[in-house]
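Dropping a structure here in structure tokens format, bear with me for questions.
Complex shown without one protein chain; remaining protein chains in place.
Showing subunit A:
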Amino acid sequence: MSNIALPILNSKHHLKWYWLSMILLLSLAWLSLSSGPVGWDWKMPIAWLLPNSMTPEINDLQMSVVSQIRLPRLLLAILIGSVLACSGAATQALCRNPLADPSLMGVTGGAAVAAIAVIALAPKVSFINEAMVAPAAFIGALTITSVIYRLANHQGQVQITTLLLAGVAINAIAMAVIGLFSFFADDSSLRLMTYWQMGSLGGASWSAMTYGAPLIIVSTILLLLKKRQINALMLGERDARHLGVNVKRLKTEVVFLVALGVGGAVAMAGMIGFVGLVVPHIARLLVGPDLRKMLPLSMLLGCLLMLLADWIARLIVAPSELPIGIVTALFGAPFFIYQLIKQKRGGHA
């Protein structure tokens, strides 16, 4: 028997991309733990492991900066990067189109409106507090995802034009509502809102992490566990059903998990766009569209992109920092336009 298909299906070439991104991720993580406004020292990430005699130049303040500021920020970048990439890839499979992305569809906007409503109302209404930001963002994201998916889904086919246009409309409404809240907000809330709108990892702390991280972790793990089923969904709803996938249930689960992930991400870092669009595209270019190989790589690349964007955001205007959403948008938006042109010409991702 000819062995022509064996090397194609059993190919392990995706592993090399896993290793490469893992090494890059570790290096970048080391770099971001070692550098910052309080100084740069390559020994900082492991200073707590080393005897004092080896790290005489690192003082307690720097040590606590690493453990209380840089480490939570690093973990936040990793969580946000992996969940945004994962939900982007899952949304694209759900919509059967590589142009679908939670931020373009207005899901991120919906989550931000709900989060900002909680922030704006928290000082004024006694029973609303900071812990409600993440659940509110999740509910906002879930509402928008369900509405928009129903709008764009026609007899099992998702109309990408409807999806993107509805996204434009929902984002416009979200901006208007956010504007309305800003109009009535006090100064401290206003500052928080601005930061939410542009996305930033600056709010990272261990206590803030407890609100949103569980949502993100649950969403990412469950999406990863369902990658085989979501993969079949890329063939189309009818074909997936004929292969034995419970399509109705899977679609509900994906919508729910994407909303959970995006809600958690928005609650912790605000609106960070385009990661879910750009990262899965790069992963598909490297290892193909099969989610079993592509989804884990997307997660790694998502973390990598997030760390890189955060590093650029911190470096470019140091000692101040740019909101990370600006950096991802500056890279992502031209990429989106390029994809639009490519799809118009009949190409595919």
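The working rule: a contact is a pair of C-beta atoms (placed from the backbone, for glycine too) under 8 Å apart; a residue touches a chain by one contact, two chains touch by 3 or more; residues count from 1.
What we mean here is this: contacts and distances are computed from a predicted model.
Considering only "3-(3-hydroxy-phenyl)propionate hydroxylase", "ABC transporter domain-containing protein", "ATP-binding cassette domain-containing protein" or "Glutamyl-tRNA(Gln) amidotransferase subunit A", the record for the omitted chain gives "ABC transporter domain-containing protein", by its UniProt protein name. Only one of A:Thr91, A:Thr108, A:Asn171 or A:Asn231 touches the chain withheld from this view, namely A:Asn231.
Although one chain is not drawn, the whole complex shows that of A:Ser32, A:Asn97 or A:Thr145 it is A:Asn97 that touches it.
On the side of subunit A, the interface with the absent chain consists of residues 1-6, 8-10, 96-98, 228, 231-232, 234-236, 238-239, 241-246, 284, 288-290, 347-349, using the contact rule stated above.
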